[in-house]
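One protein chain is absent from this view; the other protein chains keep their places.
Coming up: chain A.
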Amino acid sequence: MPTAVTHFKTNIYECLEALPKPTLDQLYKEPATCLAIFRLLPPLARQFVMSLLFTQPISPVNLTQSDLRLWVKNEEEALAKFHEALEKLSKLSIMTTDSSGYIQMNSSFRERFQDCLTGGGDHQSFGVSCERPAKDKPDIAFLDKHAMKQWEEILHFMVGTESTRQPSAAVLKVVTRAKLMKEGKDKQLMITNKGFQFLLQDVNTQVWAFLIQYLDIADELLHMNVVEVLNFFFMLGSLELGMDYSVEALTPTQKQLLDDLANFGLAYRRKKGSSRYYPTRLATTLTSGNSAVVSSAVSSNTSTTTGDDGATEQGFIIVETNYKLYAYTESKLQISVLRLFCELQTRFANMVYALITRDSVRKALKHGITANQIISYLTSHAHPQMKKQIPLLPPTVVDQIRLWEMERNRLVATECHLYKEFRNQGDYEMVLRHATNLGFVIWSNAKKRMFSVTEEGHEHVRNYIKKKIAQRKTNGGGGGEAGSGIGTPNNGSPSVR
């Protein structure tokens, strides 16, 4: 039976959704945050916000949901998108329906987002730059190198590459709290299957997952204000790469944050206590939402800095229909990630040659990595030459990886309650019919007069049987004649689907 794969929150959107309304209102006080959150919305929702954003000055319009409904085509797909859009908007309390049925836009969001588009207000939400030009400004290549070095150090630590030094306390806390690593027998931190999943994600997702975990810690252990932390993340996302920004304009909390983020490689400071900081590409692409572009941009830049002539190179993996995989990389990290689901064959100066086999994929699946994760890893790291063909990955390989996963999923465990020992076929059929009509039956066998119902159905079926027994008693049909065997509920018995 496959181990249950618990997905940790990688998505900033889900994290925001879980925030209470007052916190969201606080968040909407910063235009940079408004812009970043706006970009997380689905396309139709973004259009609705824009359509209604500037309606107020001309004439206050009162629109109900059915008014908005007229804006989309009367097609199934369009309507589904429409409802999704409204749901997300109301979950983030950007647009809510008031008691009289009118759609209301969050007033602070409206105001600040208007400021964001018109450049009004004096909120300094997009980073205060330094007044004096820096003496020796680090160039973008340097910043990329710094970002990659810091970030890969964390990943290397997780993979357990030798000769990596112990990362900072904040990193350790995040890693253990997120259960990416846990303490093994000899007090050494060991990577978990969640950690493996984490490694397969693209850089942008990794960074967000990390930051969200950090957010939890910041709230509980460091007693930072969630709003300030999130505002800072979103502000970083709106900054310009290669520019220097002033530390002075930050709040004390944010200054403290900056130290940790510099450790993760999201920002660069010449030395601790320096009055300026430089956001790196990891930070400025935080809110871009287009993770593939980010990771390729970062990896292309690392390859340039390592002296590779692949300045235009984005991605490095070529997969052939015969399950051979060629990875043009020297990075130990990437090779150890590949080792998770491939059999490495030969290593050359600038590339690795590996095979995708049933055993190697099953090994990965046992670690809790899913087929989809492997496929999306291969897709997002595909060589530009691969990107020209449609479909990108050979379908045979993709299908086979999925099939190998399905092999392991032949059994599905469902919690259920077993009913048995019915006295006669009539009773059995009556109860079964009732349960089937309600859709609770998972399995039944007429010969053995047994059937099992789902967890939530148990209560209904039991009550039904009790009712029947009571009815017969009052009808004078004789005591236990109904003979209901409320069989010992057999918890957790697997039923084959």
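Basically, a residue touches a chain if its C-beta (ideal position, glycine included) is under 8 Å from a C-beta of that chain, and two chains touch if they have at least 3 such contacts; residues count from 1.
Convention: contacts and distances are computed from a predicted model.
Colleague: One chain is missing here; what is its name in UniProt, given the choices "EKC/KEOPS complex subunit BUD32", "Ribophorin II", "tRNA(adenine(34)) deaminase" or "General transcription and DNA repair factor IIH subunit TFB4"?
Modeller: Looking only at the record, the undisplayed chain corresponds to "General transcription and DNA repair factor IIH subunit TFB4".
Colleague: Have a look at A:Gln150, A:Thr192 or A:Ser238 and name the one touching the chain we're not showing.
Modeller: Residue touching the chain left out of view: A:Ser238.
Colleague: Which one, A:Leu63, A:Met95, A:Cys116 or A:Val319, makes contact with the chain that was left out?
Modeller: Touching the chain that is not displayed is residue A:Cys116.
Colleague: Hey, which chain A residues sit against the chain that's not shown?
Modeller: Output for chain A: 32, 35, 38-39, 43-44, 46-47, 50-51, 53-55, 58, 70-73, 75, 77-78, 81-82, 115-129, 131, 133, 238-240, 243, 249, 287-290, 293, 387-388.
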